[in-house]
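Got a structure for you, questions after.
One protein chain omitted, others in place.
Every chain is named by a letter (A, B, C, D and E) in the order it is written, and numbering of its residues begins at 1.
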Amino acid sequence: MQKPPISRYPAPGLEDAPQDVRERIEAVREKSGFVPNVFLALARRPEEFRAFFAYHDALMEKPGGLTKAEREMIVVATSGLNHCQYCVVAHGAILRIRAKNPLIADQVAVNPLKADLNARERAMLAFALKVAERSYAIDEEDFVALAPHAFSYEDIWDIAAIAALFAMSNRLANAFAIRPNEEFYLMGREPRR
Amino acid sequence: MQKPPISRYPAPGLEDAPQDVRERIEAVREKSGFVPNVFLALARRPEEFRAFFAYHDALMEKPGGLTKAEREMIVVATSGLNHCQYCVVAHGAILRIRAKNPLIADQVAVNPLKADLNARERAMLAFALKVAERSYAIDEEDFVALAPHAFSYEDIWDIAAIAALFAMSNRLANAFAIRPNEEFYLMGREPRR
Amino acid sequence: MQKPPISRYPAPGLEDAPQDVRERIEAVREKSGFVPNVFLALARRPEEFRAFFAYHDALMEKPGGLTKAEREMIVVATSGLNHCQYCVVAHGAILRIRAKNPLIADQVAVNPLKADLNARERAMLAFALKVAERSYAIDEEDFVALAPHAFSYEDIWDIAAIAALFAMSNRLANAFAIRPNEEFYLMGREPRR
Amino acid sequence: MQKPPISRYPAPGLEDAPQDVRERIEAVREKSGFVPNVFLALARRPEEFRAFFAYHDALMEKPGGLTKAEREMIVVATSGLNHCQYCVVAHGAILRIRAKNPLIADQVAVNPLKADLNARERAMLAFALKVAERSYAIDEEDFVALAPHAFSYEDIWDIAAIAALFAMSNRLANAFAIRPNEEFYLMGREPRR
Amino acid sequence: MQKPPISRYPAPGLEDAPQDVRERIEAVREKSGFVPNVFLALARRPEEFRAFFAYHDALMEKPGGLTKAEREMIVVATSGLNHCQYCVVAHGAILRIRAKNPLIADQVAVNPLKADLNARERAMLAFALKVAERSYAIDEEDFVALAPHAFSYEDIWDIAAIAALFAMSNRLANAFAIRPNEEFYLMGREPRR
Partner (left out) sequence: MQKPPISRYPAPGLEDAPQDVRERIEAVREKSGFVPNVFLALARRPEEFRAFFAYHDALMEKPGGLTKAEREMIVVATSGLNHCQYCVVAHGAILRIRAKNPLIADQVAVNPLKADLNARERAMLAFALKVAERSYAIDEEDFVALAPHAFSYEDIWDIAAIAALFAMSNRLANAFAIRPNEEFYLMGREPRR
């Protein structure tokens, strides 16, 4: 069986991409050793590429009250809900690395309710999953439920916004059939030492 | 009963917003006669504000195979599915104006299957709603079903991406309780002449 | 695009309707200035016409503990749940008028949880929506939850019965594709003074 | 364990009921040997009682293209969907008698897809269940699917209207906890001879 | 209309079955007066037959904290949820006999929430139905909720395991279209004396 292409839509050659897009892609290649397919898949629409990664960086890379591992947990849990192969596999890898825990990504993807999480993480994911699944029902009580776990109002914005960003991202990856790079499957699986 | 504020999160005074954000807001005020609350609600996070509206403009304002009325139809149909008060009311107004049809927004919001739509519009919304609701099941057949209606592959990208963008937008507006401006409710309701 | 007919089934000429049906229709025309299409659509089955409006009047027009605006709220909320174009549009108009509130109908139709409602109205709609959606699970606790809001047992009967009547009505309007009159879309939208 | 009362709401003494209501109740007692509890439960609201049974008789007792057994099948199948104890048990009994089949009611209530039905009955129940569950999606194709089975347009109205009437009826019986008479459980269970 | 066969798969003649299978079948015929079709349907796979009934007996026939009527209640409630004709009809009969209650099986199958149950039975079925429907969400609170009703930890294992066994059994009976024997429909329906 031949492998499917990286996406339903052909990726442009890098030489056809605008310079800033190309530079961003080269930077990620340098850092990771390979180019995650979502960069190539979106590069054919440079304006959307720029907006997507600007949004991504504003939520996932900035300083803030949520640890980077917590942010990735939100991504993996909501992407599991949405059955997004790309996001579960790629962000699962990042989560394993950021949490220094080789088991956590599979656990969160399959069933966040049975994963090895502390109370703060459970509350965070319950909120994020509600945003992902039934945001119309979010109300004051959901905010109150997060209070005992030392989340500030800005942190709660971050939780909601990350869940919302990946609501978009999951749908793009699913609709365009973006394929996770094989590298992701094995990253971060070595046991803790 | 006192009206709730424009969002669960306080909006910054415009004088506190970065200049580009302020200019964007002033431009929309000039054009529309008022500032839609989503601009104020997101202004407290300037980077997210910029990314959000850059994405929005890249999909909703650029030239392309979809008419602007068709794009707004996608927004209203998927926002109805997600029970997003802000997006149904605000984009319902824009849809009425762009489609020059005072009935269409309420019809599409309540039940896209019973709205006054032509076959192309029906096929477009069926695809958009599948992206919104079960994107994990999008497959080649869904693309094939759009072919008879003169959608190019780029048009289909646009349909999917608009549905995905508002998957995010609906969740933000719902989680942050962004309130539609009263002006939207009445816009575009005058009967056709 | 030509407008679809008022229903999937042809309406009889008024001259073919029995006298009492005709009189009822003329009375509503006199009062409203037009004949809502549901009257014409059901007139072809005079016995069902009589039973339907007798039930309607017994619940919607009689004196009782629920205000007329509250009754229309139940109709709009449950009809939104059932995606009934006719009932949302027609009763949305009546709700705007009875509540003297041009915003309330759209809010309740899109998402009752985010509408501008007081605690009594919220409790009432929560009960009505449970009757509409999962009546098999109604139990004593649901009755108890209404007690603090000054609903009598007779009022609760009314809430349940209105939700049940429109469970029927929504299904008839959906199955027969009864089209709301254009007049309804604009009624009651002028801002409060 | 003491038996619960016939309904959450107390039934009036027959002597307190208006004469026409009392006469209807006495007539059914004469015919059946007992008074089905729905008559007693609704008698406390005489106008609703009259409208309910007028609607019921207009659909269930009148001449028409559907056999009486077919009409009861619709009731049992949709009431099973809605988990309505009263309607499944009471109309299950009537279905067994009208269909002269002691097995059919339990089969239809548990799983209409696996019941001993002919193709016409299957098509009829598929339509009725769609009206009961997702009437918003009923479209021309659903009407077309019934054509090969010798249903006239008037017959289809009857199918839809019966499903709609019991959408109401199920919700009333569930919300008011109307209890089926014990007599119903055993009626019509003697094997065919 | 000819009756469908006992299953989509042909049952072997008893003379073709291994001796232990044949003896088990003869024993049940002796005890019940007929051979329930599930025995014949599974006999074509002797190893699965043995494993199935070994599991069944280990949970349904052994001594333990749950009464036999309680165990059958779990079967009927979860089989109702799964729309399994065979299990609802066959185990409904056994439940009527074990509970000495001719009404209970139909009540539990149609709507466990409205059946004549005591508090212990309600709590037991709530747990069993959660195992049947959303076992991924079972947590410590579900165990705690059973404590006031005198269920030991071993009893709770039994409740869960019975619900799980019939999750399998329902799927087998549904997929293979195993038909309940007519005898079951009438068993245990005579009123209590």
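Structural remarks
Just so we're on the same page, contacts are C-beta pairs under 8 Å (C-beta built on N, C-alpha and C of every residue); 3 or more make two chains touch, one makes a residue touch a chain.
These numbers were taken from a predicted model, which means no experiment stands behind them.
In the whole complex the chain that is left out makes contact with A, B, D, E. The residue from A:Ala11, A:Met60 or A:Cys84 that touches the chain not shown here is A:Cys84. Across the entire complex, the residue among D:Leu14, D:Val28, D:Leu113 or D:Ala137 in touch with the chain not shown is D:Leu113. Between the chain not shown and the residues A:Glu47, A:Asp106 or A:Asp142, the one that touches is A:Asp106. Residues 136-137, 139 of chain B touch the missing chain (whole complex, contact as defined above). Contacts to the hidden chain, counted on chain A, fall at residues 1, 3-4, 80, 83-85, 88-89, 92, 102-103, 106-107, 109-111, 113-116, 118, 174, 177, 182, 185-186, 189, 191. Contact residues of chain D toward the unshown chain are 111, 113-114.
In the analysis below, only the chains that are shown with their structure count from here on.
Minimum number of contact steps separating chain C from chain D: 1. By the document's definition of touch, common neighbours of chain B and chain C comprise A, D.
In this assembly, D is the chain whose CA centroid lies farthest from the centroid of chain A. Its C-alpha atoms superposed on chain D, chain A is turned by 180 degrees; the angle is given in steps of 5.
Inter-chain spacing, taken between the CA centroids of chain A and chain C, is 44 Å. Distance between chain A and chain B, defined via averaged C-alpha coordinates, is recorded as 24 Å. Residue positions of chain A with contacts to 2 or more other chains are 136.
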